[in-house]
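I have a structure here, written as structure tokens, and I will follow up with some questions on it.
As you look at this complex, bear in mind that one protein chain is not there, while each of the others sits in place.
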């Protein structure tokens, strides 16, 4: 596939994910960590306009001067921006204008791709991978918006992600020794994966399957949410302050557990792989099982030996730089490095990760309490 | 005008106010005290469905069972409701469905009006006056939504409300004595105006004009916002904690004062009547002028002697029951009485008040810090 | 009694109230609205030093320059001050130094009183009345500090304030007409009582007794705290957000109601007069009884016709200026006027009010949710 085709395909996929939305669905921001779908559509476009067209296409004229202010996410280098929590209050430009913005930028990108495809390959790849990351956020944000509506609207009744099951059982055992960690080879990767290096791992075993709803229900019925002894101290505060009693999107209706899925509200499927849990819940579950979560290094070393890709898997590693990590200069340097404190690494990929956007060295990261992504649990011992 | 014509006219006016809105504009709730336009359209309809059709039209079938949950505002008697702060996150039902809801209820109201117009007159009048109150909130909420957008969209360039000027000057003097206060006579009035009663007023003078932007600019340039001595203690806290330096919607751009109006961002007109100020600001301005705000009783006693109706006028009266105030039984009793603490009375009417919805005994009320309504200042001494 | 004797007597009484305290008891500030006993002792002294000695005693030397910063309460005119919420963290100067400060100021006040007793009479009277107000706050703050200690220490086992009972029953009726309100005559009074003026009152009846614990228990057992219909809207929010289920200091232990008194934890006495309730609770109780609270004007007009003085009595009047209220110039003007918004008036006096500090025109005021004073309920209809 040419870069130009790849560009078109990925950009179209973002829009495709919005097919089922009403105009109203594009607007709200029900929580600080969620962004309106309209904002995702515009911000990914802004990324190409700001970092690619504006710098590299001769005589390029911005679609609208205000947009660089409205759709900047967190790049301090690029100037002022709308406060994150106010994204849901900006009704204009509207959805229609945002789609026009996309068309305008896409048209100019096609021109640029004819001119400088080779020279700008890396930068454009970064933009495309950035867009793919937002595709996953887009779908999880849509789920959050619809899933917090008391009438539980259906997004797409043909999606069965929440019902996916394991294909394997048992544990894989790895021997003590030196392992190589980090990205190497051809193809795109993020700066936080770079600096391939050696780590020393001790003997460990890691599960070939992810924890299921049935297993988690057993944790709950064994008092998992009421026994402080399973929990990290800050996890226990999170449970008690927020009155957490089950994974996100679970609802007990007339005594029976249901969960909200992208296909609507459904009875909980016990065989399906658990999802939408926080690191705190993952760690508590593991403690209850008298096991633990793997480190991100154990996970990567063992990843060829089990199936992965249905849920982002919480590891017991904090998100920190690899040895010799170098923050790039300028705005692109704000992409990853500045988030390297107080977050935990997730490995693998999920049902909502776009095709070809997964690799075993990928380092995803979220705060320990966050659970609106399709997160799950793989145990180690 | 028949009640049926009056019903149609008022209901249409609400929709007319939304003509200039995009679908996206109907959705957000940028502050707890603001409601989405979509919500106003639905809630006023819900009022007729819940309190009129459901109780009085034989065999009436609710448009949608979920709506009574979604569009209840604060009536505890009518059951659970969406948390006030979450109104902006409910994208479905959409704008189109809300208009269908209005049509459905209007059609059934017309049937009912043929059957029981006389019997239900008072209740329907309450619903219409309720809708008129929401018309004013609708327009001020729209101004808040658009006015907090950094690109300052125009709502209607033909509206000149913020430019209105005084027609009179000087003071009116009233003599000490007993005055009668409260509603009396034909026509609609709210329960909080009832119980006409005597009050004893001492000599006072009240201005025939409202404070202008020019006068308020003088207050600002005399250090009005930096000298604690003019302010009530809680007003001074409000100023310092929120870094208040000017009325709402005022912006200093390149050294010159502008204000956001429904016609867009404009240079401040010094002759225009000041608006969008809090009670705290009104009281501080009066202190600086070595005058005071009138009580609501002084205001009502003098109201025939000056023009009013361009701005809601802060009085120095707390919102409290009149002697012999009776809270009606049931849900209708929640309309006014339960708010009678910690709010201040505003008298008169504003440029945003619907036609025929004003009378001199009308008691409007807001918290001392609220200023997104078209509020102004009339001085007394 | 000479002014000098009166000065000594009141100053000694403040110290007498602290006899039962340990050094540690003088220090903490368990809530923003509470002040440490040490602070009360110093602040009342600061008032005499700042407003009397410093201005009027030739060659007076401040006890310590830092004290004017440390012990200013809310007088913006007198310069910077310690944030109210930090008063409990200032361990030095210690209790001993504060008593030395008192002695030093008292000694110089005696000198001044020999010189200028007549000339400074009004200012010194203000200082003494200020000190008496703090005596009441001192005792209620001590109760709050000890009453929030899980081991419930005894302050003075001989105090029986919480057990006081009514001496009268029935209602007094007053006729419609003009009544004179406000202070008149000899002796001290605060500026907020001044401006004697006429008010027109309609017929009303007012109870000769205060509500008892037994009556309030009936309200509770009738679902008083769970039925929103009795409550003002902000009162209902206060109840639900703070999980209020009983008056302050009430504890249900093994199924039986106890209350913490200055004499320690005791079984609740049903015949005793209810105390430590908020305005919200007073208003809800009155609504449940199908009566109401009196206005402060009704209260004053009727006050000669019933016993009062055991509890501060919530009225349904907001704290607002009387006609012709004039705020004094300078720091003294900050005493009362700047608090005239968002608070409710209480009339009468309480068991904790110092002797000779009560009069029927006295206007006490607190926010609607505050209840650590000895507040009670008198009903009207």
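Points to keep in mind about this one:
By letter and in written order, the chains are A, B and C; residue numbering begins at 1 in each of them.
Rule of thumb we're sticking to: a residue touches a chain if its C-beta (ideal position, glycine included) is under 8 Å from a C-beta of that chain, and two chains touch if they have at least 3 such contacts.
Values in this document were obtained by computation on a predicted structure and should not be read as measured data.
Though it is not drawn, the left-out chain touches A, C in the full complex.
Within the whole complex, the absent chain has one touching residue among A:151, A:232, A:265 or A:332, and that is A:232. In the complete complex, the hidden chain is touched by one of C:91, C:226, C:240 or C:307, namely C:91. Considering the whole complex, the residue from C:22, C:114, C:169 or C:221 that touches the absent chain is C:22. Interface residues of chain C facing the missing partner chain: 22-28, 30, 38, 66, 69-70, 82, 86, 88-95, 145-146, 148-151, 153. Residues 74, 76-77, 178, 197-200, 202, 204, 228-229, 231-236, 279-280, 283, 287, 292, 316-318, 320-321, 323-324, 333, 338-342, 344, 368 are the ones on chain A that touch the missing chain.
By definition in this document, only the chains that are shown with their structure count from here on.
Judged by the touch criterion defined above, the protein chains link up one after another in an open path, with no loop closing it. Chain centres here are Cα means. That of chain B falls 37 Å from that of chain C. The mean-CA centres of chain A and chain B are about 44 angstrom from one another, to the nearest whole unit.
One inter-chain figure worth recording: chain A and chain C are separated by 57 Å, centre to centre, where each centre is the mean of the chain's CA atoms.
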